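Here the complex is missing a single protein chain, while all its other protein chains stay put.
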Amino acid sequence: MTDSTLGRLDIEQALLSSPYHRWLGLELLGSGPDETTICCAWREEMVSNPHLESTHGGILAALVDLTGLFTLLAAGGAVTATADLRVDFHRPARPGVLLARGRPLKIGSRISTAEVYVYQEDGELLVASGRGAYLGASSQAAP
Amino acid sequence: MTDSTLGRLDIEQALLSSPYHRWLGLELLGSGPDETTICCAWREEMVSNPHLESTHGGILAALVDLTGLFTLLAAGGAVTATADLRVDFHRPARPGVLLARGRPLKIGSRISTAEVYVYQEDGELLVASGRGAYLGASSQAAP
Amino acid sequence: MTDSTLGRLDIEQALLSSPYHRWLGLELLGSGPDETTICCAWREEMVSNPHLESTHGGILAALVDLTGLFTLLAAGGAVTATADLRVDFHRPARPGVLLARGRPLKIGSRISTAEVYVYQEDGELLVASGRGAYLGASSQAAP
Partner (left out) sequence: MTDSTLGRLDIEQALLSSPYHRWLGLELLGSGPDETTICCAWREEMVSNPHLESTHGGILAALVDLTGLFTLLAAGGAVTATADLRVDFHRPARPGVLLARGRPLKIGSRISTAEVYVYQEDGELLVASGRGAYLGASSQAAP
């Protein structure tokens, strides 16, 4: 991407074209070849355990999945779909904005990998982390 | 669990105590020592790619996560939280009810593992599968 | 594969062409479209903890990796390399033959997935299990 401003607008538009991403209240905070940061607004329907008010693991997994994909797109990877995902849950996530930071691990023509770290808003407390493998665009039939 | 009717009601109640589970439109279809089946209603906010109307990977990951946990609870495992998760995405999930079937792999005092298969409503087309590792109840401080 | 006898000989030959597989003392016990079984001889250099005589997790991970690949080949998948691997360790593996049973989860042109269960020789005690994602043959440049 030679024009990073355009690149960012394109990524923002692609990010928010997904109804689920709009429901998550996502915002693209930064994107580039080395790192992409996305934040996610809290809403009550995200809660897993109502006593702890902990955010559901499926929400954290969604953040790892989508941040990995957009991290690779921002780094120039022609990825189209998630092949598989790994998520580690380190601490209960409390109500409040979550920050997801992604870094590309490997960009390939057939498969690309990114790692993602999800922090509580302050950016210090790591609540989850993980990695995704993403399929590249291909003229072959879909898998 | 000596009284499976009570067991099922307890599991159903625990399942639906989560606001996110209610948003997902979950229903417990069956639970027992060997297998637990949960279905998930479709809603437009779950869509990832609006052109394909594919369900977001984060929704499928949530189904793997929560079905694994309730599979272990129904099998007598004293699990309290997900440690980590693996999800493979096999095909785009289309609008419609999804069925998640979980089987216990190992029940331990410190960690338990379950595998989960997510099917399109007809129960034949596997759209995703995966496994979760879950921490056991413990008198120790949380990790 | 129209001739299953030839298929099996081909798979056996491919399996044993790897120096590491020969070091592991592998033997193909059975292969077909639904399941492939490979056994692994024990040797002292495989031990992790010398007090427990437990087999190293890397040996169990190798069994999951290679059994998944040969499971997919036997099921007609044109897979060439492992993309990624997940292994869960359920119990210490004791000295003695290990059996690894693989089942295909999804065969695709770009990526295929298999699940593998590793048992102590008697075939009842599950010591590890996991899954691998494998890249398909492709005329494109390697990733």
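Just so it is clear, A, B and C label the chains in written order, and each chain counts residues from 1 on its own.
Operating definition for what follows: a contact is a pair of C-beta atoms (placed from the backbone, for glycine too) under 8 Å apart; a residue touches a chain by one contact, two chains touch by 3 or more.
All of these numbers come straight from a predicted model, not from anything done at the bench.
Visitor: So there's a chain missing from this view; which of the remaining chains does it actually touch?
Guide: A, B, C
Visitor: Looking at the full complex, which residue from A:56, A:86 or A:101 touches the chain that isn't shown here?
Guide: Of the listed residues, the one touching the omitted chain is A:86.
Visitor: Have a look at C:62, C:75 or C:98 and name the one touching the chain we're not showing.
Guide: Looking across C:62, C:75 or C:98, the contact with the absent chain belongs to C:62.
Visitor: Mind listing the chain A residues that contact the chain we can't see here?
Guide: Contacting residues on chain A, toward the hidden partner: 86, 88, 90-91, 105-106, 108, 113, 115, 126, 129, 131, 133.
Visitor: What residues on chain B make contact with the chain left out of this view?
Guide: Residues in contact with the chain left out: 83-84, 86, 106, 108-113, 133, 135-136, 138, 140-143.
Visitor: Taking the full complex into account, what residues of chain C touch the chain not shown?
Guide: 17-23, 44-50, 56-59, 61-63, 65-66, 81-89, 92, 130
Going forward, only the chains that are shown with their structure count from here on.
Visitor: Which chain has its C-alpha centre farthest away from the C-alpha centre of chain C?
Guide: A
Visitor: Measuring centre to centre with CA averages, how many angstrom lie between chain A and chain C?
Guide: Centre-to-centre distance between chain A and chain C: 32 Å.
Visitor: Starting from the mean Cα coordinates of chain A and chain B, work out the distance between those two points in Å.
Guide: From the centre of chain A to the centre of chain B is 21 Å.
Visitor: Whole-Å distance, chain B centre to chain C centre, using C-alpha means?
Guide: Averaging C-alpha atoms per chain gives centres 27 Å apart.
Visitor: Which chain C residues sit where two or more other chains touch them?
Guide: 86, 106, 108, 113, 133
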